[in-house]
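Heads up, this is only part of the complex; the chains shown haven't been moved.
Chain lettering (A and B) follows the sequence in which the chains are written, and residue indices restart at 1 in each chain.
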Amino acid sequence: MSARIDVGVLGATGVVGQQIVARLARHPWFRVAWLGASERSVGRRYGDLPWRAGGMCPPAAARLSVEAPEPRHAPSIVFSALDAATASTLEPQFAASGRLVVSNASAHRMRPDVPLIVPEINPHDIRLVEHQPWSGSLITNPNCSSVFLALALAPLVPFGLRAVTVSTLQALSGAGYPGVASLDALANVVPFIAGEEEKLETEPLKILGARVPISAQATRVPVVDGHTLLVSVAFEQRVEADDLRQAWSGFQGPEHVRALPAAPARPLVLSDLPDRPQPRLDAGEGDGMSVTIGRLRACAVLDWRFVALGHNLVRGAAGAAILNAELAVATGAAGAARMLEVARDEEEVPIPSAC
Amino acid sequence: MSARIDVGVLGATGVVGQQIVARLARHPWFRVAWLGASERSVGRRYGDLPWRAGGMCPPAAARLSVEAPEPRHAPSIVFSALDAATASTLEPQFAASGRLVVSNASAHRMRPDVPLIVPEINPHDIRLVEHQPWSGSLITNPNCSSVFLALALAPLVPFGLRAVTVSTLQALSGAGYPGVASLDALANVVPFIAGEEEKLETEPLKILGARVPISAQATRVPVVDGHTLLVSVAFEQRVEADDLRQAWSGFQGPEHVRALPAAPARPLVLSDLPDRPQPRLDAGEGDGMSVTIGRLRACAVLDWRFVALGHNLVRGAAGAAILNAELAVATGAAGAARMLEVARDEEEVPIPSAC
């Protein structure tokens, strides 16, 4: 176990930070060795802080002391689950100090020199880090709803996407903790999430390398985990339902991505039940890393409509960041090859042969 | 009080039937004198059946015995809160027996000789009853989501509507009782409601007398009362946001409709708060008879987007039927004038002068 690569988590006490820690507890390559959070928690034992990620805080992480969010003692790879405002200044500091920052924050996603990666779609964008001004580097995963939309659209781009509309019904865990007040959430819909529609209309385009008008309407609904997207798409040409189904069914990332530990067997899962996907039943698909698509039918205004659903804390946040970190390590991009070798020297680490 | 017009309620034990009974308890014109329901309840005291409409069952109704759903002893005006299947055979029987049937059921809404009325929009369609084959007549109100969409679109039709997309987040009470199982509802989204999208794509067109493609996606969300609609609209020509706002603000029904007891002061209420309308906060607007509109903003695919919300049990069902019955009585349409006169002979009834 000591041969696993030490990683840190910035913003370790939040909903996404805890999810990263939880999912890394039995990760074959990574070991959580450093936890950074805001002043309020610094110096406290991580296991003594409120744990909301389900089950128990992993014992190894529980024993760590929370540290100040400074690069000094942080390991070479640092996950960032910071809020956007904090990330905007802290992440460059960590990158400048030579760290590989694997961020879930929105602050730098749209910078031209920052990779915004969904490994099954645009793994090669990781090379953008070569243009970064830092001795380390910074890679990002998309906003939770954006990644579900990008994955659902990726197989459709070759048909000539002309327009996309999307309405989202987003879970409460996407707002972090304490997030939405229960009096606003219970038995209610809040038809507004600050900044969300803008992200949904821009991030998928950077990921897909496409120019398509996207119109997004985002709402918050009383669901714990799992964002539901109601999507309509128009194409340049006539496309049949079976074309879409086959494109989705056949979709998978390149071989070296499929071999990554966190990569799901099927990034997209089709459901042909009439009332699916549903967050309570389908968000856990592929250990939370798959997007489920259903209800494909003709649209009277655009061409086709469907429903897509994903787990906002997993493929939409913690799992996405971990998959990105795996990609960096496996491809040796972002200066990560060296880390892997150091670890390999010590003990056998199960790296897929394709790396 | 004895001068009020006796009315009956078919399907009196359901969620909508109870809501009609509740709202008629203090109605200035109508008095509930007859309650019809399925065999299971026949012969039972209405007040002994489970009451789910909030507060207490109105004492006058509580004392009535539930009767078989046959016209024989029913009064001249009968509200129908039947399910579609039952309504398809029972409502014509009541109309054939000379009754004015004021129906919330979908069974006959799209028949060319059946008025589908939102009084502020198409009150004159009530004259369609003249083409009905029955000695009595049948008038209907729209599906709950359709009426909200129709009201939101009505003021926009003059600008040349070209296309409409709508995603709905519908409350559980819209599914009746027992309706959705709680294991399907709690902390979940069900992205399918049988027949709902078809109604949303056709009923508003009959009401508006318009031909516009409408694409609807309907979902069920864990909300008690209040349907939220995310709408995008495209126009034949350029329209400014202020044009829309003024059209909505200035919208009202004709004078004789505004004078009806159940007519809200403002059928459409504009909210300029960034996160409204919300079902918990806004469904009760105008005693449940107003539709609240907010979040008007440009759409990247069509022209404009906005959020509309209404109370599905009130403007979307019970209140809509009552307003329709008032319209029939006040205009003397559907053979209702006679009833009113009979009542007037006995005692002064506060009918608006405009009738």
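Going forward, contacts are C-beta pairs under 8 Å (C-beta built on N, C-alpha and C of every residue); 3 or more make two chains touch, one makes a residue touch a chain.
The model shown is predicted, which means the values in this text are computed figures rather than measured ones.
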Copy count for the complete homomeric assembly [2 present here]: 4
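Simple rule for what comes next: only the chains that are shown with their structure count from here on.
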Rotation in the CA alignment of chain A with chain B, degrees, nearest 5: 180
CA centroid of chain A to CA centroid of chain B, Å: 44
Contacting residues of chain B [partner chain A, same complex]: 163-165, 167, 169, 184, 186-192, 201, 213-215, 217, 219, 221-224, 226, 228, 230, 232, 274-281, 294-295, 299-302, 305, 307
